[in-house]
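Just one protein chain is left out here, and the rest sit where they should.
Read from first to last, the chains carry the letters A, B and C; within each, the first residue is number 1.
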Amino acid sequence: MDNSRLCSWLLVVSSLALGSCAQAQNRTARYDLKMEDLKYTYGPFPPVLKVKAGDTIETNTVDADGHAVEAVGVKVRGPNPLTGPFYVEGAEPGDTLVVRFVSVDVDGKEGWGSLVAGFGGLNSSRYTPILGGGVPNKVWTYPIDKAKNVATFHAADSNFTVNIPLHPFLGCVGVAPADGEARSSIVPAEFGGNMDAPEASVGNTLYLPVNVPGALLFLGDGHAAMGDGEIDGTAIEVSMRVRVKVDLIKHKTIQWPRFENDNYIMAVGIYRPLDDAVRIAFTELIHWMHERNGLSELDAYELLSKTAEIHLDEMVDPNYVIVAKINKKFLPVAK
Amino acid sequence: MDNSRLCSWLLVVSSLALGSCAQAQNRTARYDLKMEDLKYTYGPFPPVLKVKAGDTIETNTVDADGHAVEAVGVKVRGPNPLTGPFYVEGAEPGDTLVVRFVSVDVDGKEGWGSLVAGFGGLNSSRYTPILGGGVPNKVWTYPIDKAKNVATFHAADSNFTVNIPLHPFLGCVGVAPADGEARSSIVPAEFGGNMDAPEASVGNTLYLPVNVPGALLFLGDGHAAMGDGEIDGTAIEVSMRVRVKVDLIKHKTIQWPRFENDNYIMAVGIYRPLDDAVRIAFTELIHWMHERNGLSELDAYELLSKTAEIHLDEMVDPNYVIVAKINKKFLPVAK
Amino acid sequence: MDNSRLCSWLLVVSSLALGSCAQAQNRTARYDLKMEDLKYTYGPFPPVLKVKAGDTIETNTVDADGHAVEAVGVKVRGPNPLTGPFYVEGAEPGDTLVVRFVSVDVDGKEGWGSLVAGFGGLNSSRYTPILGGGVPNKVWTYPIDKAKNVATFHAADSNFTVNIPLHPFLGCVGVAPADGEARSSIVPAEFGGNMDAPEASVGNTLYLPVNVPGALLFLGDGHAAMGDGEIDGTAIEVSMRVRVKVDLIKHKTIQWPRFENDNYIMAVGIYRPLDDAVRIAFTELIHWMHERNGLSELDAYELLSKTAEIHLDEMVDPNYVIVAKINKKFLPVAK
Partner (left out) sequence: MDNSRLCSWLLVVSSLALGSCAQAQNRTARYDLKMEDLKYTYGPFPPVLKVKAGDTIETNTVDADGHAVEAVGVKVRGPNPLTGPFYVEGAEPGDTLVVRFVSVDVDGKEGWGSLVAGFGGLNSSRYTPILGGGVPNKVWTYPIDKAKNVATFHAADSNFTVNIPLHPFLGCVGVAPADGEARSSIVPAEFGGNMDAPEASVGNTLYLPVNVPGALLFLGDGHAAMGDGEIDGTAIEVSMRVRVKVDLIKHKTIQWPRFENDNYIMAVGIYRPLDDAVRIAFTELIHWMHERNGLSELDAYELLSKTAEIHLDEMVDPNYVIVAKINKKFLPVAK
């Protein structure tokens, strides 16, 4: 890490007291997004910032269409412009990256939602093309009131308006893929990515497989609120200011993303059709319950059939995202 | 209705006060299940009881494997033995049957769950056969404590036990199908049936299309509690004592089942793959929001993308069941 | 009809007087369709004719929309009006019904094809509903020249015409379903039914599971020619004159329909999505190769991966139909 980078550290109070960056244990590393540095794939780019395990990254992201990018005269090159990547020192293939969502705040006074031809769960779309199918392109704007913690929907075809409570989260949180792949920022897959998971919000921790040295974490696609399934293809799309604390579990390999909070363990399955996403999420959750809590796989299968919760995050992206979870109160004490 | 049937009416206090059955407005009609009269298809059987719109049916159901049937020496002829059918006077094709769940109580002191070869979301199954796939047949027994409102899971392969809160509901609630069909009691479809919907519980109302005169309502497959997806193919399977109030909406046609309660309208989509079940549920919900609340279809689509909730009821039966819903607080006043 | 045909008829009451029916060996039993007797479900109807194993049934069927029915002033009650059922004496659940297609001839001088809103592989449809999706209702008429063995397509929106070679087959060949079910004549499933299989044509033999006494065979939905997938929902739809020879394999149970001819064994998989139909067809074919030819299941799996042929019959009906087959020249001598 060079000197100028060092200077970009935002030293937290406790570390300042110690009078030395080098001794800081829980530093906050800040990266202010440069629009020219936005990425449009999860892939092996040079990092915009290097951090250590235990550090908190403080940064900002732009909305899915990059309105904030165009506003400063930079050309947007695709959907979901990404902030990053962030290089986590010591991360090696075979490790697990831990991403704790410390704060996720809407950056701005309004969001937007839209219908776009060829994209959406009930439209004729790129991967489910239907003759004569189609909806018109259409945009809704949502004023956001942070004090009241709501965004406001204004119907286009009537006078109806209604407030929607904010639940800010990042639609895109992912690392560089395995096998030398680079994937579009529209794609969710084994490496996380455009999961459109409301679980990527304050209070939750995300685990991602490390596929390349440094992991290379990308963030983007802020959502002020979203319905299950993100059925027309958009949430309330916003720019964000976020802080995420990163950590490593060395020599721990996971096949698919996982979430955890105080009350739940949550396995993510990502594919098409939804049937397969459900199968992936549940077999992963069963493996996890077996490793973590010592239940046999058949006991875990049976217990989930009585207690599991399923969250359908989205059914509009190139892959679909299912979260299968179990409340920890139904589990033996973790090993 | 003959005299003996008349005597089976359980007259509620208010109707007694009026001194006359004929004048009673909200009668309770009781049918005590005869094991020989169990049905194994939703189809055009002679009714076990005729009721009027506005009546409450009080009856009992047996568990999915019919343990209670065998206990009295009657042969079980298949899964999900059904109580009924109940004939609702005045119901004609083109009407909608309204089923309000007044009480749904576990009838007995234990339930069961099981793994069965060829059935289950993560097994090799009849419709998703996998070479070499398979789990052993296995049964778990769940003691039920109604005072504490819990059932207890005992792990088969370790000493772990845990209590699971009861949420009693009917896995099977359906009417005779359209087009002269008769469907196995294992099947959920347009006529309802084996939806394994936790929504079929106290506080909720179910709407079903009327396909034949009298509607012919069937009930069965009681569940003391179930996880989302019913992933291994079983809930905590129990016999039940239930009361459901039936009503009619004349000349109102619906294509798929719907639920409603004080807070939500809920459209049910039932098919394979889950992708199609989601598409059915959401297009139905959009049509409903348009008819009921006056939103344009595109506004409804957009609003759902921000506020919808999805419940995956089951992914193990011959068809899969999705509930798409919206909180009424996000909707214009109903017309 | 020539004299030899006449002689092979099953002589009704008057023939009994001759005292020779019982000795007849390969009789032809004729049933001339009565429009009032058309059926619209595969189910437990009283038979229109009883035949013996080894008999040939000679009868006629009407087109999928029943134009021929309306022509004589009888009301059509749904799609795919069915001729039958034919009761095969001695057929019991657990047996296999053998249907050999002796002759399948177009009955008339033209056929039709159409687009119908809500039905079709590339339309918004009942089970894959798409917002704004849809094609207009539209009909094409196909003159049929039996001498030249062609039907002629006339484009609706240009002057283009082209001849299509005839390949006459029955879209509907099925028996009464298992488990007390009755299924619409639009449905293909374990009992056969609306398989829209070009394999149901002269030179091929179809095996169906017997689910009820007498099997109860139904025939209908003649096709003069059809493309793979029947992608818009219709073939060249015609009335037919057909002769099928029925036989029984006692105490032989099959789970799904099978076809066979001199060169191929063919297993049919019927469900949604197509992925599952493929899995069903191949696992059935592997079991068949194991039983019939003595190959181990793993050898059969590997050999199919090198030599199998797949025919996608249709992707428009409530279930989809896949035929997986292997040329007998690649198999050990049958046991």
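Here is the rule we go by: a contact is a pair of C-beta atoms (placed from the backbone, for glycine too) under 8 Å apart; a residue touches a chain by one contact, two chains touch by 3 or more.
As the structure is a computational prediction, the values presented were derived from the model and not from experiment.
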Which of the visible chains would the unseen chain be in contact with across the whole complex?
A, B, C
Selected from B:V72, B:I130 or B:A334 as touching the chain missing from the view:
B:I130
Touching the hidden chain in the complete assembly: which of A:T96, A:T234 or A:T283 does that?
A:T283
Absent-chain interface as seen on chain A, which is shown
40-41, 43, 78, 127-131, 179-184, 271-273, 276, 279-280, 283, 286, 297, 301
On chain B, what residues meet the omitted chain?
122-124, 128-135, 273, 275
Interface with the unshown chain - residue positions in chain C
113, 115, 120-122, 135-136, 138, 140, 142, 151, 153, 155-158, 160, 162, 164, 225-236, 272-275, 278-279, 282-283, 286, 294-296, 298-299, 301-310, 312, 315, 320, 324, 329-332
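Here is the rule we use: only the chains that are shown with their structure count from here on.
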Let me have the rounded angstrom distance from the C-alpha centre of chain A over to the C-alpha centre of chain B, please.
37
Expected list for chain A, residues touching two or more other chains, is 122, 135, 273, 275
